[in-house]
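Note that one protein chain is taken out, while the other chains of the complex remain in position.
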Amino acid sequence: MIDVTLVDAGRLAVQQEMRRDPRVWVLGEDVARGGLWGQYRGFLEEFGAERIVSTPISESTIMGAGLGAALVGTRPIIEMRIFDFVMCAMDELVNQIAKIRYMFGGQARPAVVVRMPHGMWRNSAAQHSQMLESWFVHLPGVIVVAPSCAADEAGLMVSAIRSDDPVLFFDPKDLWLAADRMPAGEIQPIPFGKARRLHEGGDLTIVTWSAIVPKVMEAVTLLAAQGVHADVLDLRTLWPWDEAAVLASVKKTKRLLVVHEAVEVGGFGGEIVARVIDQLGTAHVKVARRLGAPRLPIPFSPPLENQIRVTTEKIVAAAMKAARE
Amino acid sequence: MIDVTLVDAGRLAVQQEMRRDPRVWVLGEDVARGGLWGQYRGFLEEFGAERIVSTPISESTIMGAGLGAALVGTRPIIEMRIFDFVMCAMDELVNQIAKIRYMFGGQARPAVVVRMPHGMWRNSAAQHSQMLESWFVHLPGVIVVAPSCAADEAGLMVSAIRSDDPVLFFDPKDLWLAADRMPAGEIQPIPFGKARRLHEGGDLTIVTWSAIVPKVMEAVTLLAAQGVHADVLDLRTLWPWDEAAVLASVKKTKRLLVVHEAVEVGGFGGEIVARVIDQLGTAHVKVARRLGAPRLPIPFSPPLENQIRVTTEKIVAAAMKAARE
Amino acid sequence: MPKKKSSEKAGSGHNLARLTELYNTMTRIRAFEETALTAHKAGEIPGPLHVSIGQEGVAAGVCINLTREDRITSNHRGHGHALAKGAEASRMFLELFGRAGGYCGGKGGSMHIADFSVGMLGANGVVTGGIPIAVGAAQGLKMLKSKAVVVCFFGDGAINRGPFLEGLNWAALYNLPVLFVCEDNGVAAFTATASVTAGPGVMARAASLGVSGVSVDGNDVVAVDAAAAHLLAEVRGGVGPRLLHAKTYRWTGHTSTDAAAWRDPVEVSAAKAGCPIARLKSLLIERGAANVEAIAQAAAGEMTACRSAAHAAPWPDPATAFDDVQDVGAVRHV
Partner (left out) sequence: MPKKKSSEKAGSGHNLARLTELYNTMTRIRAFEETALTAHKAGEIPGPLHVSIGQEGVAAGVCINLTREDRITSNHRGHGHALAKGAEASRMFLELFGRAGGYCGGKGGSMHIADFSVGMLGANGVVTGGIPIAVGAAQGLKMLKSKAVVVCFFGDGAINRGPFLEGLNWAALYNLPVLFVCEDNGVAAFTATASVTAGPGVMARAASLGVSGVSVDGNDVVAVDAAAAHLLAEVRGGVGPRLLHAKTYRWTGHTSTDAAAWRDPVEVSAAKAGCPIARLKSLLIERGAANVEAIAQAAAGEMTACRSAAHAAPWPDPATAFDDVQDVGAVRHV
């Protein structure tokens, strides 16, 4: 095992794949300088300015040029700096990348990775903190990845780069620089659609992903101390998602709580609840519930942000209620 | 009652409000010529080129300029031609319009109506047929309106224009030109968040909205002939939505089927199922299920489009299953 | 500064074979679209159809200078571009009709025709949609050390959308092998482009972004050919992107259902009188070509046959609606 941050883990994965495959390259703002978090540190020296391309502030074209470059056989990693700026490139993502293979009857293979650090990043306010990952689950044509730890960041990144499908890769901003560990040596790809079990328990199932995961685990420890034992699944990828693992767990616990950082209304939690109810039937499920943020933009000030954030305490309370009800 | 299409109904509503309030105006491509469907026919003559502004193909600026004009006290109707092109203006919609009041602590009032004809429009293929209304339910700061008949198109448009909140108004493309009737005389505003009951029945609750509604009603007639009586609610507005009416109906029927034209995965149906389960509890609900499109882009060819469309037969089958299970 | 190419000079330098090839391409495009229009009116073709009747000189004159390895991107009015780049009319017709065997298996229709095997990277339903794709394709080709270049076709309406600025700046910055072709027919959908476009126009906009170019009479195919040859030689030489501004005219409405009653009939008659195909035909006859009529007849015959074949062709298997979304996470049933 080696000590790394998630930034390091991502960097090692991209580096490994760029060494392996000369068609892989990166484009985005300030990337030649190493990227905003150092996620491409040293790449200019190793790979040269043709494979680590610092671009103008032209989000539409960063996204669209990545697609064009994929159509002729290269494998671009499209770095969007932070997710909120993807709003400047939605036509290229939604109308072009996601649909081009289908519209053209299979002729196009948009093998791009779109990298979009998302979520809160303390006190960055409404335009730099959004999580809208559920939107893309609803968008046919794309894979949606949202890791929460270094090993997943690395292994899923390797899979994303090797994928012939377009992969939307959501780096968890708030965990980006947290200390973590991952296996040493060559990074193995992690298949899409397989959840990671973080804790075993029979009292309720908690399904979660991305930056909120450490808080869920804090809550799980507190719950265990009170005699409530949760089965915890980190989905890791939201499309495809590991429905089988979730159903198996809820069959056992009969109680489901989905926890996500994003706004609860219209979030991906609703999809999970609806599928579980549909597949297991209401007679076999006692509780199915979500915990997410209230439907508000993200405020700047710490006490306001804290007020609307999904906290460990809120997770404990929701889990307690779900387990005992 | 007068005979109108939905296009007529919308036109009459906008005209009435433009006569009432000189601050109301329209901007968008080809609007001075009457709009793509004639929804602004005659406006140039009546209101002049300053209030019916044909713009360049500049979606970002159509959306953003509408916001700017609202900030100084005018009340713009932002015509986006078809919803898919909103992807070219998402920063202005998502990062600016939806957040500006909150970010500025209440100083800004983005009183705009964003008009976005959405959904299938026979054989227009992937880039001209999308329905992503569920995305905006997940987006704090906006109201989401999706009428299915002339009277609602008119009454909700009047409310939208008078609203100080930004209203995303989804005209149903596939019904746009269908014959319908509405009350003669002054158009009264219809409040947001009140569903319309289209059919009474005790066997199951069908919740639906927008262009699929006439198909649902066809299905309801067929179901009634087979002895299955549905309670049908057209939500009309998705945010706020009439949770009380849905809960009351499901309390009675114990069976819920949400029917929408959009892709089922990640659609607004999941939110409704999750809320109903959360509020009523699994013990009081026998079935809660959705019927939407499979997770595919919209294909061009009629048999392919028909294959993935939500049809009357599919609605009958799903309702039958939900009622009998 | 824009240079004006004179057709006379260039034309005289052209050999008869090349003129004949241009004529063949243009008559085939014309016949394709006239046949498609008729079929659309007869209810054989579903969905919207945007034809480019009157603009054939641009597609033909540019694409005659391309190899199969070169790539093009197109817009919503792309039949001519596809045919000129070498796509098969028969498979295009099948696609227009939504039948099996069409270029996109019936998933795309008129607005999304693509033939990657001949370097046609696709029409596009979004105005300017092809611009970022074109510059990215050029960047990828350069990275792969390919000698191929990219031609990016767009209309005069497209120069008011942001991606125009971003894409030209990008191509100039990275010195990419792209020829931008602005097909300026004076209208954007139903609006005169001049009424929504400030400043001196596309040439000045491009120059301000570091992209120089040539303005040409797009209805003079010999001039288009000469200008494109010149600019593409520069682009292949590695100087970076160039712009070809081709002034032309669209005879018809925006879509096949738009009768274009809003167009000035005098303007339309004048345009028809200056028909680019008729102009080339005169030149060919003047130069002693014998087979002019036969070429036009062959084109008409080819397209009529394509139409009949498409009409008789089977529909796609409905199950194929589920194919080609994505490899991982694909859904297989409703």
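The first chain written gets the first letter, and so on, giving A, B and C; residue counts start at 1 in each chain.
Just so it is clear, contacts are C-beta pairs under 8 Å (C-beta built on N, C-alpha and C of every residue); 3 or more make two chains touch, one makes a residue touch a chain.
Predicted, not measured: the structure shown is a model, and the values here were computed from it.
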Check the whole complex and report which displayed chains the hidden chain contacts. A, B, C
Touch assignment to the omitted chain, from A:Gln15, A:Thr55 or A:Ser163, lands on A:Thr55
Considering the whole complex, which of C:Arg205, C:His254, C:Arg279 or C:Arg307 touches the chain not shown? C:Arg205
Just to verify: which one of B:Glu46, B:Asp164 or B:Glu200 makes contact with the chain not shown? B:Asp164
Absent chain, residues of chain A that touch it: 29-30, 33, 54-60, 84-85, 87-88, 122-128, 265, 294-297, 299-304, 306-308, 314
With the missing chain put back, which residues of chain C would touch it? List them for me. 160-166, 168-169, 172-173, 196-200, 204-205, 207-211
Considering the entire assembly, which residues of chain B contact the chain that has been omitted? 23, 25, 50-51, 53, 55-56, 58, 60-61, 63-74, 76, 91-92, 95-96, 100-108, 140-143, 163-166, 192-193, 239-240
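Operating definition for what follows: only the chains that are shown with their structure count from here on.
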Between B-C and A-C, flag the pair that has more C-beta pairs in contact. A-C
Taking CA centroids for every chain, report which one is farthest away from chain C. A
How big is the gap, in whole Å, between where the Cα atoms of chain A centre and where those of chain B centre? 30
Could you give the separation in Å between the centres of chain B and chain C, each centre being the mean of its C-alpha atoms? 36
Taking each chain's centre as the mean of its CA atoms, chain A sits from chain C at a distance in Å of 40
Send over the residues of chain B in touch with two or more other chains. 84-85, 87-88, 125-127, 265, 295-297, 299
For chain C, residues that touch 2 or more chains besides their own: 102, 104, 106-108, 112, 124-126, 162, 325
